[in-house]
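A protein chain is absent from this complex, but the other protein chains hold their places.
Chains: A, B, C, D and E, in written order; residue numbering restarts at 1 for each.
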Amino acid sequence: MATEDLFHPVVELPEPVRSQRYQRLVGLDDVKDQLRREAQLLVDPGRLEKWAEKHHGKNVAALKLFADRPPLFVFAGDVGAGKSALAESFGCDIAETLNVPVYLYRLKLSARGSGLVGEMTSLIGEAFAHVLNEGRKARGANGPRSVIIVVIDEADALAQSRALEQMHHEDRAGVDALLAGVDSLAGERVPVIVVMCTNREQALDPAVARRAAQTFMFDRPDDAQRREVLSSALDGLSIDAKTITKLVGLTGPRDKLPGFTYSDLTQRLIPACVMAAFPDQPLTAATILDVASALAPTPVFSTSA
Amino acid sequence: MATEDLFHPVVELPEPVRSQRYQRLVGLDDVKDQLRREAQLLVDPGRLEKWAEKHHGKNVAALKLFADRPPLFVFAGDVGAGKSALAESFGCDIAETLNVPVYLYRLKLSARGSGLVGEMTSLIGEAFAHVLNEGRKARGANGPRSVIIVVIDEADALAQSRALEQMHHEDRAGVDALLAGVDSLAGERVPVIVVMCTNREQALDPAVARRAAQTFMFDRPDDAQRREVLSSALDGLSIDAKTITKLVGLTGPRDKLPGFTYSDLTQRLIPACVMAAFPDQPLTAATILDVASALAPTPVFSTSA
Amino acid sequence: MATEDLFHPVVELPEPVRSQRYQRLVGLDDVKDQLRREAQLLVDPGRLEKWAEKHHGKNVAALKLFADRPPLFVFAGDVGAGKSALAESFGCDIAETLNVPVYLYRLKLSARGSGLVGEMTSLIGEAFAHVLNEGRKARGANGPRSVIIVVIDEADALAQSRALEQMHHEDRAGVDALLAGVDSLAGERVPVIVVMCTNREQALDPAVARRAAQTFMFDRPDDAQRREVLSSALDGLSIDAKTITKLVGLTGPRDKLPGFTYSDLTQRLIPACVMAAFPDQPLTAATILDVASALAPTPVFSTSA
Amino acid sequence: MATEDLFHPVVELPEPVRSQRYQRLVGLDDVKDQLRREAQLLVDPGRLEKWAEKHHGKNVAALKLFADRPPLFVFAGDVGAGKSALAESFGCDIAETLNVPVYLYRLKLSARGSGLVGEMTSLIGEAFAHVLNEGRKARGANGPRSVIIVVIDEADALAQSRALEQMHHEDRAGVDALLAGVDSLAGERVPVIVVMCTNREQALDPAVARRAAQTFMFDRPDDAQRREVLSSALDGLSIDAKTITKLVGLTGPRDKLPGFTYSDLTQRLIPACVMAAFPDQPLTAATILDVASALAPTPVFSTSA
Amino acid sequence: MATEDLFHPVVELPEPVRSQRYQRLVGLDDVKDQLRREAQLLVDPGRLEKWAEKHHGKNVAALKLFADRPPLFVFAGDVGAGKSALAESFGCDIAETLNVPVYLYRLKLSARGSGLVGEMTSLIGEAFAHVLNEGRKARGANGPRSVIIVVIDEADALAQSRALEQMHHEDRAGVDALLAGVDSLAGERVPVIVVMCTNREQALDPAVARRAAQTFMFDRPDDAQRREVLSSALDGLSIDAKTITKLVGLTGPRDKLPGFTYSDLTQRLIPACVMAAFPDQPLTAATILDVASALAPTPVFSTSA
Partner (left out) sequence: MATEDLFHPVVELPEPVRSQRYQRLVGLDDVKDQLRREAQLLVDPGRLEKWAEKHHGKNVAALKLFADRPPLFVFAGDVGAGKSALAESFGCDIAETLNVPVYLYRLKLSARGSGLVGEMTSLIGEAFAHVLNEGRKARGANGPRSVIIVVIDEADALAQSRALEQMHHEDRAGVDALLAGVDSLAGERVPVIVVMCTNREQALDPAVARRAAQTFMFDRPDDAQRREVLSSALDGLSIDAKTITKLVGLTGPRDKLPGFTYSDLTQRLIPACVMAAFPDQPLTAATILDVASALAPTPVFSTSA
């Protein structure tokens, strides 16, 4: 099976579009910070002992718990809250922090197999084998020559809870393969980070969820975050602060509607404002407010579905 | 796979029947206007920079958000509200505005494959590959020589939400293929517009819905719109204004029934009136009002179904 | 595939049994009248222009709406209300009115295919191709030499709403084929009328239902209609008017039961009365009333089922 | 396909065990009487005209309604109410009344096919073809030389309502085949009677149910019927009338339990009484009452199931 | 198909372990007694006439009802109430009573086939053919040389009610085969007894349930029965009567919990008590009461599941 059947085209980070996206993801500083730490640990596991020794001495029992900790992170939360955007762009930051290239692998939905016996197992197995192999090549004498980030979007479809009666054998075998794949990475301590994104965290198989080194929860942007996103996106259009403030209010939770998601703001609202003026009018504050009033936020993804 | 297995016969626009339909779709001027702008942008993407520079100067951050914006539009709304009629006829307007021929491709329901592994994927893939190829040929040195509009009616059946537990792998792969197809068009910036029509917007896969450049909502015609449709359709029958007014009232929301749809008016009410008089009587106001009273509007398509 | 696999044996109308059935279908005069008009229009589409010109002048906009109007009628309503009986017998009237033979084609349930990929599509396709071919032969220089009526009983099973999640691809392809078949008839303007009968109108696919030139609703017979049916059926048995009146009451809605259907009256009540007397007794009014009291009407077919 | 794959071994009636069963089915005199009349009509259809002429004169409109009346009877009602017992034994009475042998054909459950495409259709078709062929042989110059009774037990499984969404094509084709089979018998006027037994009358396909010449409803035995069954079955055991009376009460509806069915009485209660005494004790009234008190009636078969 | 694919290894009874189990099944004397009578009848059917003649004279109508009575018994009731234990051990008693060897055949769950068309039918058919053949061999000039007991545990899985919509054809055919198999045994009057065990009596197909010569209901042991079981099992451990009494109370229904089943007592409670003392302590009354307090009874098997 060729790589292009398993993954979308591999992207080398940093690259400008994703770097900008990463910058636009305001209000996620805490997550960004933690990911940076994890990446540092991954690149040089010995740092943990050095840290412990420096701050606490030699006999820190807690360090034992890091043994076999798989490099798996779960990004959970609402549609459009920035999970996928961060998963596909934080490698830019890692690349700059560690000064190595970062390769982004995005698993295809169809790499989940066709339901044929053994297919999902072997597809997942091949995907991880490929990544493991690349990860080995990435190891260098003086630390990793590059870092690999594997993103499994809509991960619940792959690793959904076996609590569901109707789970098929094939899915179980796929979970086996996924766990084995993640474990294989942990075992070889290759510079690979696996990120599973899901807006249905509770549908994840407990065996997978428990294995995650960390689960990050993503919410819709609050007022401050929306203000930052909007200010940045409207830059150059001479929109005054008062309009921005109104816009922050209009895009927050209204009546029974939730607030706008990150992608509502950047992929729907702003382009719609531009299109409302293009090709003959300048974009005015009034137009922006009109468009924002008319636009509804992405509905909350029902977790019961 | 031959083109005729994927698409209904391709129609070159403008052609009289669809032009007339486009004209009859009163009350949708806003949608028509936006579609015209999008088409202009599609034909010459550089216009956006020119617009920004002219009205706002060089550093308009918002323009970056148009990068990778796929030429995908969602027409959502009730049965008979004109979605399909507009999707299949707005190319007439585009053709006249841009002064190029427009080719209308309508995806067959059966092009969605038979459930065999890989079939939907390859069918969708072939359909988009064909369109992409035609799109490349359409590019000319001085702007596109023609525009292609791809209409996917009943799109929910193809791209339904993965929130539904029972979604099969094959469907997931089909969504992959659809997204890949739309992306391939965006990547090559060919003069192709994809329109997905659905009366079950909430059943669309979020990954597809989010990718839409714009989602247009279609409602049943209001009083003014019905008046315009009716006046136009009854032209030549010497029906007086008072009767038209009564008719507008009779075809609006009554009791617990919704108002008439566009197609209720043009495809059911008016022909039924004619048939009530044919072959021996003239069509009188009384007959028209009788027929309208007896006719029930198309029920609202249950979104929970 | 042989014709006998697609259709029940073709019946040439008029023939006595169906003519009598047509006559017995009292209270459906309005439907009968409309069907006769449609048939006239079908036989000579130019009549519509002549009618318009005669009564309204040359510029009647409404006539344009008849373009592409498919020769499809939906008979909807309760079990036993006469839908199938009328569908299979109104050709007798058409034959006499137009003075041409009418051929009755009844689609077999099994012509709906076996669920194999492509089978329903090709079966429906073959059925319409066969009918189209016969229709072409029927066209003559001076108007049609014959008329073909295609009856699709229990049509909901074939064209059920895609609102139902569980609809299979094959069914979708079947709807495609059905729509294509109906359109092919409209396109060639052959003297063919398609009638779909259903007691579950709301289960019909909207795309099919919208295409119908007319949907006729069938109800159970009211008092006057039952009286006419009963008087006619009991003719020759010397049953007095008072008994008939009592019988009309007994067979109407009682308590929570609906009234008797047409077929309840003619196929169940009257034969049961005869059998109650046969072989040794004359049939008396008392016996008839006894039998009627003991007989329950066909239950209303649950539309929610 | 051999006959033994379609039918249980054919039984020639009258034979002693079934004659006795027929006799033991007390309280069903009305049904027995009607079946006898229908059989007479079947054997010599001309009798109906003779009857009409004798009692009512020549122009009896009702006789026309007997044309195409299929020789199909539905026995509906509760488990153990005697449906199957009567269906398999009334031929004894017919044989004696008409003085010809009666052959009893019981369709096997497995003759309903395996779900393979076309199999149910061909199995049902073969079964009716076989019966039709035998029926033809049975016709003689002076009336039938024998009568054939076809019993389809648990008929709902074969002819269940198409109102059920999940009905498969194969089942629909089976209904087609069944209707065609019944019609073929009517068309040739062979001396064949088809009896469908079901305890789920409402699950029968309406197209089948409507075609039945008559539907007989079977209830559990009432006091008088139970008394007759019990007196007969306990004959020779010197049980006094008072005990029988108590027994009739004990086996009637108690608390929330229904009364005993015919088979509860003859196949469960009486043998259990005997076994309670066997091998060392005589059977006493006290024992009988004890056993009856301890025995629960067959539960009512849920029609909603 | 080899015997070992149909049945667990055949066991010749009596054998010590099962004899002991049979003895330990206290409180089931009534069932044991009835089974012994049935076995006697089975071995020498003529005994029934002798019994009748001796006690009631020659004309006992009830005896006719024993014709065709299949040697089928249903053991119904709660999990752990002793159904399977008795079904697999009462042959020891029969063997001793009749002084012949008894062979115990236990149908494998997998002998129910794989869902392939015809497989269940042929597996069940083979199983009964094998048993019938063995039964024939067992017949001797002076009564049977041996008796065969066939135990179908979890019988509901095999013969579940056709009231369930989702029953497959294959299951229906399996019921056919099962009924045919049981009938074949009755027809040949071979010394074979079939016992079907189920804890879901209401899920048994009515056609099977009605055919049972007798249905025995099994309940959890009451106080006296538990006392007997416990006294017997604790024999040799010097547990005083007062402790036994307490133990009887502790293992009875408590709060909302049901009482202990037979197997709870013998397979869980007593071994747990021993293990609580082993290897270093003697088993004391206190330990026994502690263990009993901590142990929960097997939950009641939900019949609605």
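In this text, a contact is a pair of C-beta atoms (placed from the backbone, for glycine too) under 8 Å apart; a residue touches a chain by one contact, two chains touch by 3 or more.
What you see is a predicted model, and the numbers here were worked out from it, not measured in a lab.
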Report, in label order, the displayed chains that the undisplayed chain touches.
-> A, E
Taking the full complex into account, find the residue in E:V131, E:L234 or E:V248 that is in contact with the omitted chain.
-> E:L234
For the full complex, which residue in E:P14, E:G27, E:G80 or E:G259 touches the chain that was left out?
-> E:G80
Which one touches the absent chain: A:V17, A:L41 or A:A129?
-> A:L41
Given the full complex, what residues of subunit E touch the hidden partner chain?
-> 17, 20, 79-80, 108-110, 112-116, 154, 157, 164, 166, 199-200, 232-238, 263, 266-268, 270-275, 277-279, 281-283, 298-299, 301-302, 305
May I ask you to list the residues on subunit A that touch the chain which is not drawn?
-> 34, 37-38, 40-41, 47-48, 51-52, 55-69, 117-118, 121, 161-165, 167-170, 172-173, 175-177, 202, 206-207, 209-210, 213-214
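The rule we apply is simple: only the chains that are shown with their structure count from here on.
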Upon omission of subunit D, how do the remaining chains partition into touching groups?
-> A, B, C | E
Rounded to the nearest 5 degrees, what is the angle of the rotation relating the C-alpha atoms of subunit C to those of subunit E?
-> 120
Numbering shared by both copies at the subunit C-subunit B contact, with half separating same from different = different
Measuring from the mean C-alpha position of subunit B to the mean C-alpha position of subunit D, what distance in angstrom results?
-> 59
Take the average of all CA coordinates in subunit A, do the same for subunit B, and state the distance between these two points in whole angstrom.
-> 34
Which residues belonging to subunit A are in contact with no fewer than two other chains?
-> none
